[in-house]
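What you see is the complex with one protein chain gone and the rest in place.
We call the chains A and B, going by the order they appear; numbering starts again at 1 in every chain.
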Amino acid sequence: MPTFFERRQLVTPGDLIAEGQYLPGENTYKEDDKIYASRIGLVEYEDKKVNVVALRAFYIPRVGDTVIGTVIDVGFNGWTVDINSPYLASLKASDVLGRPFKPQKNDLSKFLDVGDLLIAKITSYDRAHNPQLTVSEPGLGKITRGQVMKITPTKIPRVIGRKGSMITMIKQETNCHIILGQNGVILITGKKLEDEELAMMAIYKIEEESHTVGLTDRITKMIRDEKAKRKEGNKSE
Amino acid sequence: MNEKIEKLINDKGLRLDGRKPEELRPIKIEVGVLSNADGSAYIQQGKNKILAAVYGPKELHPKHLALPDRTVLRCRYHMAPFSVQERKSPAPSRREIELSKVIREALEPSLFLEYYPRTAIDIFIEVLQADGGTRCASITAASLALADAGIPMRDLVAACAAGKVDDTIVVDLMDAEDKKGTADVPVALMPNFNAITLLQMDGDLTMKEFEKAFNMALEGCRKIYTLQKEALKAKYLNVKEVEE
Partner (left out) sequence: MSSIIVRVKQKQISQLVSKGKRLDGRGLTDYREIKIEQGVVEKAEGSARVLLGKTEVMAGVKLEIGQPFSDTPNEGVLTVNAELVPLASPTFEPGPPDENSIELARVVDRGIRESKAIELEKLCIEPGKKVFVVFVDIYVLNHDGNLIDASALAATAALLNTKMFNYEIEDGEVKIKPGFSPLPIRKHPVAITFAKINNTLIVDPWLEEEQTMDARLTITVDDEGKICAMQKGGSGYFTPKQVLEAAKIAKEKAEEIRKKLNW
């Protein structure tokens, strides 16, 4: 039962990773008793399961995920939302109004219009049907301020860090409120624009260096150095 | 007519650009070159300069073209008007329509199209400069653009042609050899599965000559496959560097 790559080694599609009694995990596939990579990424073994942590991927909806999306169309009985995925999501009018509505009377664009951003949860999705969203839970709904940024969705877990260590650190150091959409879209709201920029800078750096060791320490140092630099700059003015 | 007949293979058995029969042209590949595309790649093979971009998977419009059980793969191979000696009309020619089809069919076996029903993947190939063997170089680049877009794949597809010039079987024909040669065999291969996904031929070859050209093209595909993997990994080299 040989394996041909070590943990954290870079593989490309078609690379033979393992042979024998292994199970295909994320971004791999099995043919006969061979496990191959189907995306570029880093190899991870989980007991008998072989995974590839993809460096490039797109977001496929999962029920229960929190996502951040943009309204792209207002229809008769709801909205169409771009959630940074191959599939467009829909949000029913009744979910937002919390009651039945009359298309003749209610102008839906008063509640959410094209271009509006929202935080929502996915309530249903399968191969035959596009995802449905809800905003009727605390913390969900229209976004009115802050900065929105996009990263590769597979890197969201790295931004969270082990037991939330990374995201907690960024929030503390930058004084920002941060919401991570599982779809790779992130909302950052701080008291000052500079704080928001600092948080964005840190997250982009995580995306770029997501699969390296000692990342939390390096990012902490980067934020602190940057803050110190800015203080210097303010003093000299 | 006093047409000057140039010798394509000299007395030492070398070709017009000094290559040996089994030698590929210099190849340079870069992945992730277009910021708007979901995936992209650029290839220079000899004087060929080709860009490939991938958009998707995405919702397919008009919706009635969508398939309930799989992704619709679409491909457009196109040559820029300035890519050849005499200006080429930008309207798609019959040749371009045929090549778009065979290139799509060469890439299709490498994809898990059943993963994302009701969606479309678009592949756009622009030949900026043509120097013989553009369909093969296009496949090599487009396969990398698909990988760069994060689309799940069985294997990369590498492509290379072989042919006959002056009664010699040679690999990776350049423009002059393509035009004056007597046969051309473009081949695309998924090397891990020994699967031939494109095979065309025009010219005049005995069974023996065909077998030789075919094997030479397959060998070329395998060499190009190595370059493809290097190019794909090169984009993520910084990942490794920091780790050390």
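Here is the rule we use: a contact is a pair of C-beta atoms (placed from the backbone, for glycine too) under 8 Å apart; a residue touches a chain by one contact, two chains touch by 3 or more.
For clarity, every value in this text was computed on a predicted model and none was experimentally measured.
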item: Visible chains in contact with the missing one; value: B
item: Sole contact to the chain not displayed, among B:L14, B:L65 or B:I97; value: B:I97
item: Candidate in contact with the missing chain, chosen from B:L8, B:V54, B:V171 or B:M201; value: B:M201
item: Touch residues of chain B, complete complex, unshown partner; value: 1, 94-95, 97-98, 100-102, 105, 108-109, 185, 190, 193-207, 210-211, 214-215, 218
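Convention: only the chains that are shown with their structure count from here on.
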item: Computed distance of Cα centres, chain B from chain A, in Å; value: 34
item: Interface residues, chain A side, partner chain B - complex; value: 8, 10, 12-14, 16, 27, 29, 36, 38-40, 42, 54-58, 60, 86-88, 127-128, 152, 208-209, 211-213
item: Residues on chain B engaged by chain A in the complex (per definition of touch); value: 38-39, 56-59, 68, 110, 112, 116-119, 147-150, 152-156, 190-192, 229, 232-233, 236, 238-240, 242-243
